[in-house]
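First the structure, in the form of C-alpha cells, and then the observations on it.
Only a portion of the chains appears, each positioned as in the full assembly.
The letters A, B and C name the chains in turn, as written, and every chain counts its residues from 1.
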C-alpha cells in the first residue's frame, strides 16, 4: 500500500538570472528585469513529496518530523538569507532559475532520503510561479 | 531532464448552467441554483502546467514571462469581466461548467504553446471546487 | 472586558456597475469593463466582526454558531447565486459596488444583531480588492 506524504519548507534568498556566456543585451532579452545587476529576491516555498510503502506498525510512510529536520538542515540552512549566485557553490556554474533551484534541491534530498522512497520537489518562487521535478 | 513549470492567472466572469435541450425542471434538478435565470459569477483561478526539457543555456523549460503573456492575452482577455454564456462564442453550444471551461482553456493553449511541451490546465471555480484536464 | 469575534462567509454572485443617470460613455469612463452590459461575477468573501463584553459563564462574546447561522440565513441565502442588479431589491436603486454591498450587509446585520454589540463588515470582491464599513 503506497502512500505519499508531503512536507513544506521555506527560505528567503536573493538571486539574479544571468548567463556569463551571453552579452548583457542577450541576458536582458532572455531574462528581462530578472537579470538586474544588483539582484532581487524571493520568499521561496518548498514542497517535498515522499512516496513509499505504509509501515503497519507506525502507520507512517516516513517520519514527518525526520523529513522536516532534513529540510531544515539540508535545504533551509543552505539557502536561507543567502545570495544564491554569490554565496552558494551549487549555483557557481548554474543559473538560479526556479527550475534549476528545484533540481538542485531534488539532488540534495535524493542523496539523503532512503532510495526506497520516490521523491518529488515543488518550488514556488512566488505564489503564481513554480516548478516541479521530476515531471510527472 | 524533464521539469514542469506552473503559472497562475485569474478572471472574473458571470455564467449560468443550463442545457437548452432540457426543461427548466430538468435543468433545476441537475444544476440546482447554478441554473438561476439571471446568472451568477465567480473569481476563476487558473493554473497552467507546462512540462518539457530543461534548456541548459537558459535554465528554463519555457520562459515564464512568455507563458504569463499568453495567459493574459489568450485566456484572461477572452473571459475576464464577461458573461460566459452570452459574450463568449466558446460557450454558444457548450455549458460553461468548470470542466468545460477547463477543456476550452486547454484547447486554446494547446493551439498556441509549442507541441514539444505537455500542458495541463487546472481551473478553480471557487477555492473548494476545481477541475483539471487532461486527467492524470 | 471587551473582545472581538470574527466569522467568515461567502457567496457567488453576478453584478454590473452602471449608473442609469449617466450615458453609456460616462459609465464606461467611470466603471471600465465592470460596466459591461451582460454582467460578470465574483466569489465574494465576507468577514463579520462582533465586539462586546466577554460573558463569564460561557466564555463567549456571542455564540459563533448563532452568528454563522445569521450570516447563512440573512446574507448568503439573500445573495448567493444571484444577479445583484436583477434579483436583489437592495440594489434596485443602488450600484452594487463593493462599498455599497458592504454597507447593505452591515445594515442587514445591524437590524438583527443585538445593539449591545458593535459590528464591522469587511467584504472581499477579489483577494486583492475589498471594503470595510464602518471605517475605523
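Note that a contact is a pair of C-beta atoms (placed from the backbone, for glycine too) under 8 Å apart; a residue touches a chain by one contact, two chains touch by 3 or more.
Since the model is a prediction, treat every value here as computed from it, not as a measurement.
Q: With 3 identical chains placed here, how many copies of the sequence make up the full complex in this file?
A: 6
The working rule: only the chains that are shown with their structure count from here on.
Q: Draw the chains as points, connect those that touch, then say whether the picture is a line, ring, star, complete or other.
A: Per interface graph, the chains form a line.
Q: How big is the rotation relating chain A to chain B when the fit is done on Cα atoms? Please round to the nearest 5 degrees.
A: It is a rotation of 120 degrees, to the nearest 5.
Q: Quick check: how many Å separate the C-alpha centres of chain A and chain B?
A: 28
Q: Centroid of chain A to centroid of chain C, CA atoms only: how many Å?
A: 41
Q: Would you mind listing the residues of chain C that make contact with two or more other chains?
A: Correct list: empty.
Q: Spell out the residues on chain C that touch chain B in their complex, using ranges where they run on.
A: It is residues 10, 12-15, 33-34, 36, 38-43, 80-83, 86-87, 126-127 of chain C that touch chain B.
Q: Under the stated contact criterion, what part of chain A meets chain B in this complex?
A: Interface residues on chain A, with respect to chain B: 17, 19, 21, 30-32, 94-100, 102-103, 127-136.
Q: Which chain B residues qualify as touching chain A in the complex?
A: 1-9, 49, 51, 54, 57-61, 63-65, 136
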